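A single protein chain has been removed from this complex, and every other one stays in its place.
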Amino acid sequence: MTKILVIYASDYGNTEKMARAAAEGVEAVDGTTVTVKQAEEVTAGDWTTSDGVLLGSPVHMGSMDWRVKKMIDTVCSGLWMQDKMNGKVAGVFTSGGGFGNAGGGTELAMLAMLNNFAELGMLIVPLPKMTGDYKHGGLHWGPYGRSADSNMENVGVSEEALAVCRRHGTHLTRAAAAMQNRDIFAP
Amino acid sequence: MTKILVIYASDYGNTEKMARAAAEGVEAVDGTTVTVKQAEEVTAGDWTTSDGVLLGSPVHMGSMDWRVKKMIDTVCSGLWMQDKMNGKVAGVFTSGGGFGNAGGGTELAMLAMLNNFAELGMLIVPLPKMTGDYKHGGLHWGPYGRSADSNMENVGVSEEALAVCRRHGTHLTRAAAAMQNRDIFAP
Amino acid sequence: MTKILVIYASDYGNTEKMARAAAEGVEAVDGTTVTVKQAEEVTAGDWTTSDGVLLGSPVHMGSMDWRVKKMIDTVCSGLWMQDKMNGKVAGVFTSGGGFGNAGGGTELAMLAMLNNFAELGMLIVPLPKMTGDYKHGGLHWGPYGRSADSNMENVGVSEEALAVCRRHGTHLTRAAAAMQNRDIFAP
Partner (left out) sequence: MTKILVIYASDYGNTEKMARAAAEGVEAVDGTTVTVKQAEEVTAGDWTTSDGVLLGSPVHMGSMDWRVKKMIDTVCSGLWMQDKMNGKVAGVFTSGGGFGNAGGGTELAMLAMLNNFAELGMLIVPLPKMTGDYKHGGLHWGPYGRSADSNMENVGVSEEALAVCRRHGTHLTRAAAAMQNRDIFAP
């Protein structure tokens, strides 16, 4: 059995949709269970009982939503102190308007989220360019759901981006299964 | 008259000490006023009435404190929407234990804070290596106050690091004065 | 008189076009001279006789072209050792296919280029969102010229992106003029 935790914050429902799609991708793998929670509801136990974690956030001013950061400061700092997550796997996804047509700050937002995972000793699962509809929905660090088109009309996250999220969920779950019971950081 | 706003969050008083030192550096320049505020108390008016902003945060899991991020999401997003800060100047500083002797995640934490300033259209003032006690107190993006020594004993931020903060405050204030009434982003 | 140096590397001519457009933006400011050079031709003297530097690169695998990096290692390292560029101004621009519709790695590429400028003690000029055709041509750190459309057809850098480059050149030149003879890092 592989347990995956999908965490998100959402303002207008776009990141939540991506989280739900990622969760579908998790469930598409046999022998898995998935928990989907908002950042503000997540407990340390949710983390420690999971084999892999997917974390999604809207991009605000080039970094993650403050509610996601609050969870990191108040829940993950303690897990780091106690070396609780070493050797598990992690991935990220974000949503945003993409103003400027150059990512709109998502890369650094994703990297700040990944900084947390690296400090926790978790292996990072990237998003290869051959992934389905990648050309409309992602960065090498994870899926990016543009909520606005190139004329900045709010159109919501596209089906292509949601399909990429599903695949990312599946990829991460397989990686979690591969790493289970492999204590790669043992002394 | 040049007005500088120094914003910080602090857990154990280290970042606050750095903020106070930076403010002394601001006041060392003739014709300046300085306001020092915690991130949770800052208003949009504090930002718009300032010519330059210095932002300091503890480093938690490789990124800024959630209280700093909350201010960015709730106050700065609106300033960005309205193009209120373009052409002003900005700088950052952080504190942390420096576990690993390689910055402990401060670089990405500083860059996430600078992402906010760049989106606001503010010029970034870096920290040159020739700055006083730089060798014990900084990164090219700003002062870093190590609260622990290389054996991870909590020793508090050093006098050298505080001296670097003073200089950073002075540098930023001079830059703010140079940019005043210069509308470099005018169409 | 304000002297601006525009440096670029280019594979298929896209980044070069952006460099030429930026240079036009420099020249649009009275009392300026501009030098445009390929990264491989630039000398230390080109840097030290300039008041501001604009650096452009194609994005390859999420970071700058190796020819740009070679210039940084062989020319800029020496300028850093000798504190030669402190207090001058700098900006960046990039081009790339934008595969994935999320910036294609340009943000970290720009930040690596800016790391060089920050180490040199140069003030960073960002790209505000109110800049002309920003919505089709940039990131807060600088112009990004997409050489491919969202279906990944190679269409070359758009007129909108070139217009943003012109504006970035003008902005940077004005900032260089504002900082001239202002020794903000003096002890």
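So that you can tell them apart, the chains are marked A, B and C in the order they are listed, and the count of residues begins at 1 in each.
Here is the rule we use: a contact is a pair of C-beta atoms (placed from the backbone, for glycine too) under 8 Å apart; a residue touches a chain by one contact, two chains touch by 3 or more.
Since the model is a prediction, treat every value here as computed from it, not as a measurement.
Screening C:105, C:137 or C:169 against the full complex identifies C:105 as the residue touching the chain left out. Although one chain is not drawn, the whole complex shows that of B:87, B:105 or B:169 it is B:105 that touches it.
Interface note for the absent chain: among A:38, A:86 or A:150, the touching residue is A:86.
Taking the complete complex into account, residues 80, 83, 86, 89, 111, 115, 117-132, 140-141, 171, 174-175, 178-179, 182, 184-185, 187 of chain A touch the chain not shown. Residues 62, 98-108, 111, 129, 134-140, 144, 146, 150-152 are the ones on chain B that touch the missing chain.
For chain C, the residues in touch with the chain missing from this view are 60-66, 69-70, 72-74, 76-77, 80, 105, 108-109, 111-112, 115-116, 118-120.
Everything that follows uses one rule, which is that only the chains that are shown with their structure count from here on.
The copies chain A and chain C differ by a rotation of 180 degrees on their C-alpha atoms, rounded to the nearest 5. The two sequence copies chain B and chain C touch through a face in which the numbers common to both exceed half of the numbers used overall. The mean-CA centres of chain A and chain B are about 29 angstrom from one another, to the nearest whole unit. Chain A has residues 62, 105, 108, 111 in contact with two or more other chains.
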